[in-house]
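Here the structure is laid out as structure tokens; the discussion comes afterwards.
Coming up: subunit A.
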Amino acid sequence: MPQNPPGAVRMGLLEDLKEKLGDIAAEIREEKPNYYSVRVEASSLVEAARRLVEMGFDHVASVEGVDWIKEKEMEVSWHAESYEPDLKSIIIKLYTRVPRDDPRVPTLIDVWPSAEFPERETWEMLGVVFEGHPDLRHLLLPSDYEGIPPLRKDYRIKVEGFIVDLTRQQKQ
Partner candidate 1 sequence: MTSQGSRSSETDMGYGPGTIKEPGFRYRPMGRDAEGMELYEIFIGPQHPASGHMRIVVRLDGDIIVNADPDIGYVHRTMEKLSETREYLKSIPLFERATIIDSANITWPYVRAVEQMLGVEAPLRAKYLRTLLAEINRISSHLYGFGLTGIFINHSTMYMWSFGDREIWVQLAEELTGARLTHTYIIPGGVRRDLPQGFKEKALKAIRYMERRLEDYMKIFVYNPVTVARFREVGVLTKNDASRLGIVGPNLRASGVHYDARIAEKYGAYPELDFEIPVMEEGDSLARLLVRIEEIKQSMRIIKQVLDKMPQGPFFADKYMRLIPPALRKHVAETGRIKLPGAFIRLKPPAGEAVARGEMGHGEVFYHIVSTGDTKPYRVRIITPAFRNVVLFRHLTRGARFMDLPVIYGSIDYFPPEGDR
Partner candidate 2 sequence: MLGPLDPLINFILEPYFFSPFIYPGLTIGLVVLLTLIWAERKMAAKVQLRYGPLYVSKQIGGALQMIADALRFFFQEPIIPRQVDKIVFLATPALALTVTVLPFIFIPAAPSYVGVAVSYSLPLVLALGALIPVVIILMAWGANNKFTLVGGIREAFMTVGYEVALFISAFAAALYYKTLDLSVMVEKQASLGLPGIIINPIAGFVFFVAMLMASSKLPFDIVEGEQEIVAGPFTEYSGILYGLVMGASYLYLYVLMLVFVEMFLSGWLPVIHGLGSIYPALGGVMLFVKTYILLLFAVFLRGVYGRYRLDQALSLGWRRLVPLSLIAALWSFGLLIAGV
């Protein structure tokens, strides 16, 4: 069994990212140590993802959406990781913001095959349409689920207390 390679962390990744993605990215930031975020427009997502793969970030840990209901925007993000020895401590969040009432982004599963299931989940949970995704079926929810995607902030959770008032239910 091989010994653990030294945990060398790539230095100056922020500069690398700026050099590589500077022309298409709206914003590149170091959020926390080893955690960078790259904001791009929806139209240049595929290109940005492709460049990240070239840098070594060849799979995503997560695809997710955040429903910013006050700004009327939907943030869709891909958290890319790498198994390369010098990049393994780093997470890069590639994200974009699209209008909340019609959130459409291109799918990145051609670039990141690992995004397939989480994109499917984000589609059903937040209603984000990943254009070009070949398999947008319900994953976790029942296949006949209809209505507001449950992770949106305007989805109302029906709370049932410990004591259910039957008379009130019958009136309804």
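In this section, a residue touches a chain if its C-beta (ideal position, glycine included) is under 8 Å from a C-beta of that chain, and two chains touch if they have at least 3 such contacts; residues count from 1.
Quick note on selection: all candidates are chains of the complex that A comes from, given by their letters.
Here the structure is a predicted model, which is why all the values come from computation and not from measurement.
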Check: Only one of 1 or 2 touches subunit A in this complex; which?
Finding: 1
Next item on the list: Would you pull the subunit A residues touching candidate 1 in the complex into a rising list?
Entry: 1-5, 7, 31-32, 35, 58-62, 64, 66-67, 79, 81, 83, 85, 88-89, 91, 93, 107, 109-110, 112-114, 116-118, 125, 129-142, 150-151, 155, 157
